[in-house]
Structures are given as C-alpha cells and as structure tokens.
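Apart from one protein chain that is not included, each protein chain of the complex appears where it belongs.
In this document, chain identifiers A, B and C correspond to the written order of the chains, with residue numbering beginning at 1 in each.
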Amino acid sequence: MMDSPRTAVSNPPVQPMETNLTPRDLVRRSATAELPPPERQLTPVAKLIDVSKCIGCKACQSACVEWNDTHPEIEENVGVYDNPHDLTENMFTLMRFTEWINPENDNLEWLIRKDGCMHCADPGCLKACPAPGAIVQYSNGIVDFIHENCIGCGYCVKGCPFNIPRISKVDHRAYKCTLCSDRVAVGQGPACAKACPTQAIVFGTKEDMKSHAEERITDLKSRGYENAGLYDPPGVGGTHVMYVLHHADKPHIYANLPDDPKISGIVQAWKGVTKYVGLAAMGVAAAGAVLHGIFGKANKVQPEDEENAEKLVDAAEGRKEDA
Amino acid sequence: MNVDLSRRSFLKLAGAGVAATSLGAMGFGEAEAAEAAHVRPFKLTTTTETRNTCPYCSVACGIIIYSKGDLRKGETADIVHIEGDVDHPTNRGTLCPKGAALKDFVKSPTRLQYPMHRKPGADKFERISWDEALDGIARRMKDDRDANFVAANAKGIAVNRWSTVGMLAASATTNETAWATFKFAKSLGMVGFDNQARV
Amino acid sequence: MSISKDVLPGDAIHRGPPVTVNRYGPAKRINHWITATCLILLLLSGLALFHPSLFFLTGLFGGGQNTRMLHPWIGVVLFVSFFILFAQLWRANLPNRVDVQWVSQINDVVAGHEEKLPEIGKYNAGQKFIFWGMAFFIIVLIGSGLMIWDQYFGESTPILLRRIAVLVHSVSAVLIIMLFILHVYAAIWTRGTLSAMTRGTVTGGWAWRHHRKWLKELAGRGRIDPAE
Partner (left out) sequence: MTNAWTDIKNTDLVVVMGGNAAEAHPCGFKWVTEAKAHRGAKLIVVDPRYTRTASVSDYYAPIRQGTDIAFLNGVMKYCIDNGKVQWEYMKAFTNASYIVKDGFAYKDGLFTGYDPEKRDYDKSSWDYVLGEDGFVTTDPTLAHPRCVWNLLKDHLAPYTPEMVERICGTPKEKFLKVAEMISECSTPTKTMTSMYALGWTQHSSGSQNIRAMAMLQLILGNIGVRGGGMNALRGHSNIQGLTDLGLMSHLLTGYLTMPSEKDETFETYMSTRLFKPLRPGQTSYWQNYKKFMVSFQKAMWGDFARADNDWAFNYLSKLDVPSYDVLRMFELMYDGKVNGYICQGFNPILAFPNRDKNTKALSNLKWLVTMDPLETETARFWENHGDFNPVDTAAIQTEVFQLPTTCFAEEEGSLTNSGRWLQWHWAGGTPPGEAKHDTWIIAQIFLRLRDLYRKEGGAFPDPVVNLSWDYADPNEPTPEELAKEINGRALTDLMDPADPTKMLVPAGKQVLNFSQLRDDGSTMSGCWIYSGCFNEQGNNMARRDNHDPDETGAYLGWTFAWPLNRRTLYNRASCDLQGKAWDPTRKIIEWDGTKWSGYDVPDIAPNAKPEDVGPFIMNQEGTARLFTRGLMRDGPFPAHMEPFESPVANVFNPKMRGNPVARVFQTDAAQLGQSDEFPYAATSYRLTEHFHFWTKHNRVNAALQPEFFVEISEELASEKGIEKGGWVRVWSKRGSVKAKALVTKRIRPLICDGKTVHVVGIPLHWGFTGAAKKGFGPNSLVPFVGDANIETPESKAFLVNIEPTTPPQEGIA
C-alpha cells in the first residue's frame, strides 16, 4: 500500500486535539524586534510540487477553496485554461498553463505549474510587513498570516519575490496559502497535497521531500530530461514549497517562475537602509533644530526694526498726504 | 457500521511512506499546554464522519462526509465538509477537482427541494404536493398503458410491449435503486427503458 | 514686475503704533492649517507604518486598519489643500536674483546678520525652497501613494513599479518630514513669524527686518490702512 508517496496516512481527526503550532513556535514575527527564541525546533516541513507529474486538474485549487472556505469569483473565459485568471484573496493557489515548444526537438510541452506561496525561509512579505505579528514564521518553516493583526497595507505584496499575497477588497486583510497551518497543527498535510490525484504535490519533512525529489529527478533524467532538477531557490534562503522541474535550468518557462528569486533590492533598500537612514536623518534634523533652538540665538525683531517700520509707514503716509 | 473501520490497522500497515515518517517527525502528538488559538481552529473537530463514494466518475473514490449532527442518532445532519478517504485503496484520500468540491454540489443553490409542476404552455413551474405529483403521474401512466399496450403480435404471440411511455434511468443511483427501478419499468412492459450507458 | 509678484491680495499695512502688516488672510490661514494638520497626521500615520518601533502611533487613529485606511485619504486632502494654497502663493515664490545672493550668504542668515543681506520680498529663498520642496514632494508622494493605495489602485500598476513607488514614497516622506522640521523650526527661530499664521499679521518691525522689500512695496503702493 505504501509504494505511493502521499500526504495523508490517516483521515483527519474529529476529536478535539491540541494544536501543535503555537505562538511559542515562532522564529520570526513581523515588525517585532525582540522575539524570544522558541523553546523547541520543529522539524522543517515542505510541500514538493512535481511539475512533471502534474496533470493540471486543479484539484488543489478546489480542495484549497473548500478547506479554507473561500469564494472565488466565476469569471469569463478569456481563451486560456487558467481560472480564476490570477491568485486572489479567495484563490490561494492557481494552476498556470504554458504551451512551450522545446527548441531542442520542436515538441510541444504543456507546462503546468501550481502557483502559490513558496513559504520562503527568508520571507520578503514578513520583512516588508509593518504590523507587529501580522506575518509569522514557525520553526517548521510555515509562513502564516495572522489576519487579526493585518492592517491591509499591501506591503507584503511588494515584499514578496513571487507576487503571491492578495488583499481582500472586503475585509482589507492579506491572504495567501497558509500551508494549511491548521491542518499541519493536528498532524494532517495541506488540503491540496492530500487531494492531488497523482500526488504531484506531496508534503512531509523538508529532508524527506528533498530525497523524494531526488528519486523523481533520477526518473526524469532517465526519460531524457537532462536538466531535471529541484527548485529550492537559495536567494530566499530556500523555500518550504519546492518544485521538481523537468527544465530546472530555465524556471522562467514555467509561467515566469523567477530564475533566481530574491527579496527585491528595492524592497531591501526600503526596509533596510531607508528605514534606518531615514529615521536617523529625521532624528538628526529634529535634534539639530532643538539644539539650535537652545544654544543658538533666536532671530528676534529689534526695537529699531519697529521704529524703522514706523518711519517707513509715516514716510509713505506723508507721500500719500502730500499727493 | 461505517466509521469503525480499519484506520488503525491501516496505519500499522503504512510503514515506509514519505508521509508516514514526515508527520511523526513534525512533533505531532506531543502534549501542548493550552494557549490562545494562533492557527485557525481545526474545523472538523466534533463533526460526524460518514463513509461515502464520490458520485461522479466510476473510479469511485472513497470520501468522508463531515457533518454537524448524526443521522444515526436521529439528528439532522448538516454537511460541513467532504474529503477523500485515506483508507480507500483506489484514491487513498486524493480527490479530483470535482470530488474535492462535492460539498458545493450538495449545497448547490440550484438543488431541488419541492415537487414542481409545469402546466401545458405555462412559462413557469408551480409547487405541488408529493401526493398530487405521484397521483398525477400514476394516473397518466395507467391511462396511457391501458390505451397503447400491445398485448400480442399479428401471430397472436404475447409480446407485452408498452412503447408510448419511456424511461431513462439514472447513472448515479445505487444498484439497489436501480433494481427497484428495473422491476418497476420492466414489469410494466416499458420497452423504451435505457440508461446513460447508451450515450 | 517684482512688485506684482511680491504683493499678494490682502497684504496691507496698518499704521501703528505699533505698525502691523497683514501677511495672510483668514482663508489662507485656514488653508495652511488644514494642510499642516494633514501633514502632521500623515507624518504620524506614515511613521507608524514606516518603522515597527513607531507602530504604536496607529493607536492615535484607532488601530492599524484605520491608520492604513485613513492615511491615503488624508493625503488626498493634503494634496488638494496644499495646491489651493499653491495656486495663490506660487508667483510670490518664483526665484529671483536676490535669492542667489541670499543663498550665497546663508552663513549670515543662520547667524542672524540680516543687515548684511539684500532686502527681501515677501519670501526669502529659504521659504521659497520650502515652498517648492513641499510642492515637489507632495506631488511625488501623492503619485507614489496612489500606486501603492492597494484598496483602489493595487492592480493597476506592475509589481516592480509598486515596489519602486513604495521606496520613493518612504524616501520622499523622510525628506518632506525634514523639510517640515526646517519649516517649523525656522518659523519658531524667527521670532514673530508665527503670528502671520495665527492672527494673520506681523509687526512692522518683523517685516522691516525680514521682508523689507515687501514692506517697502506695500508702503510704496499705498496699502496702508489707518490704525484701528
């Protein structure tokens, strides 16, 4: 029975259970400088998406909607299979379809990539977030949005190297894949991974997922995909959602998956140097003003100035009267 | 009957899978001090589980229906979630995009709730009672059968054919319903009786 | 030519003693204070989102969600308010040759040796700098702000542009805040200035000392009312 990798080994519990992801398991918390180190280190987890096994059926989308009780809109057909057309606050994951002609053999390949939060080890969203505790990272690698703390500013959207979070137009909070933190907390895998018919999506410890990926890559190489490989981009410290790609040498062909994602330099500048230099500059300016005020001599109007003014006015009046 | 199943034996069976090792390693199972909810509360807690089969294609994936309320205790059961049954040998908990959204089929706004009747030429349905519907249908069937039944052919051989009323049987009803339907249709001599397998 | 630029409608001298000069009418003063209030609110709400240590400032606005919601609207009010002011004052703030002289003698300015400086019209180069700086940064801030106003315009610009916008917005914010500090400080340091925006008048001595050309022009054009 266990020859097939699959996410679920048991059905979800219905008896009350303690959650296994608590505030004490946080390793990062947005806009929070002093976070006490966690008492324990959870084993890092990961979702592995084997693009070569994916049949683009959108079961992941369906399961995601059902589990998270979201309500994606019924849009129009615009001549593509990608529906909804983009990630939304009601659609945390999306199959993106690309028709790609392999220049090496002129064969068509239909590349189908499940897009969604990558759960970066170095999360740009969390870095960008100004609201304390709105974005957290657990020691198992899950990056989660705590909606009560979210102010809806959209900074996470700018911070994300993969353009994932979306802000709800209704409650003005940011939404994205939680890696089903509520399920993981009771020992279940994410809804998408559980549903995935071909188990192109699997979930487990990051280490297991990496070794499973190795098997898949070996299989793909045996089928002629010489550049098959794992997408676990170091630019963001690695991710807790990884891809097996048949063409790992060119991730961009998979609906613009970034070749070498990093937190944008602009965002780094904004949340780094600008923040500190800016604060410093403003502080210096304010302090300078105060110091100058205290130690400098105020520019006071002198009695002779008043007299001169009066004279001027009188002279002018005089001219007026003379006229 | 349907819930006391082989979950435990199955788990034992499940030795070497990727996930089997993974989930244990995640620290699941360690007792935790109660703390303010951080992740979303697990929504299936205290629901009732019922084993069922996906009604779409004939892969016939095992599913579990989660409801508030238990039919077996005579309660009203409101379905809150449907998910693949991990114990099922074919689908092993997985579901396709249709199966994964079964709850929304059950809860579809276009689910029918009452018998309706459209009069000849009318531009709308009107609600009627079950008795009105069933009496009306039986009456019409009887009248037509009595008028158009072919008892015998030219040679005088009994042929027992009623071809002026036909029936299409469903493709997603249970075998038991199908058997009851079969008895009903064939005993009436209804020859124009077919099912979705034809198309 | 310069006369028409420096003397604005409403500017007038009241005979003393002491001599007072109308510098800003009630409409302009209200306008200024709306702008100033907006700027302060924007400063507070913006700083709240700028650095985690200042996030507590969201409390002033009823929480983070409200702060996020209010900030851009205040920005719109500020933009409108400021540019009504701008429309009235821009001509008086056009730079001229005297400004070059003034800037070249900035040491004398800071040291308060105004007697060494040329006679100044309604605005000196420093005030003009603040005026144009404010105008520039407000345009930049409203432009970049709209791009990152996700509630309404989130999807209308590409993500790269939005990232640039957020950086530009915060850098501009820092600079406008510094400008603001300079403006406030200058107003305080130059005693007698505040009354221009409170009562609308300055003393004749203040005008003589700091804006002698303006005062002379007013006097020269006969904009003198009898003392009350």
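Here are some notes:
Definition applied: a contact is a pair of C-beta atoms (placed from the backbone, for glycine too) under 8 Å apart; a residue touches a chain by one contact, two chains touch by 3 or more.
In this text, all values refer to a predicted model and were calculated from it rather than measured experimentally.
Interchain touches from the omitted chain, evaluated on the whole complex, reach A, B. Although one chain is not drawn, its touching partners on chain A can still be listed: residues 1, 3-4, 52-59, 61-62, 65-66, 71-81, 83-84, 91, 99, 101, 107-110, 112, 197-200, 215-216, 219, 222-223.
Not every partner is drawn; the one left out touches chain B at residues 1-2, 5-6, 9-10, 13, 48, 50-62, 65, 67, 69, 71, 76-79, 82, 87-92, 94-102, 104-106, 108-123, 125, 130, 133-142, 144-146, 148-149, 151, 153, 155, 157-199.
Criterion: only the chains that are shown with their structure count from here on.
The chains in contact with chain A as well as with chain B do not exist; no chain meets both.
Centroid analysis (C-alpha atoms only) places C farthest from chain B.
In this assembly, the C-alpha centroid of chain A lies 39 Å from the C-alpha centroid of chain C.
Mean C-alpha positions place chain B and chain C at a centre distance of 72 Å. Shown for chain B are the residues in touch with two or more other chains, of which there are none.
Residue positions of chain C touching 2 or more other chains: there are none. Residues of chain B that touch chain A in their complex: 7, 10-11, 13-23, 25-32, 34-49, 64, 66, 81-87, 89, 91-101, 103-104.
By the touch criterion given at the top, residues 1-2, 4-24, 40, 42-43, 45, 57-59, 61-63, 65-67, 140, 144, 146, 178, 181-189, 191, 194-197, 199, 202-205, 208-209, 212 of chain A touch chain B in their complex.
Chain C contributes residues 13, 15-19, 48-53, 55, 58, 63-65, 67-69, 110, 112, 114, 148, 150-151, 154, 159-160, 162-164, 166-167, 170-171, 173-174, 177-178, 181-182, 184-185, 188-192, 203-209, 215-216, 219-220, 222, 224 to its touches with chain A in the complex.
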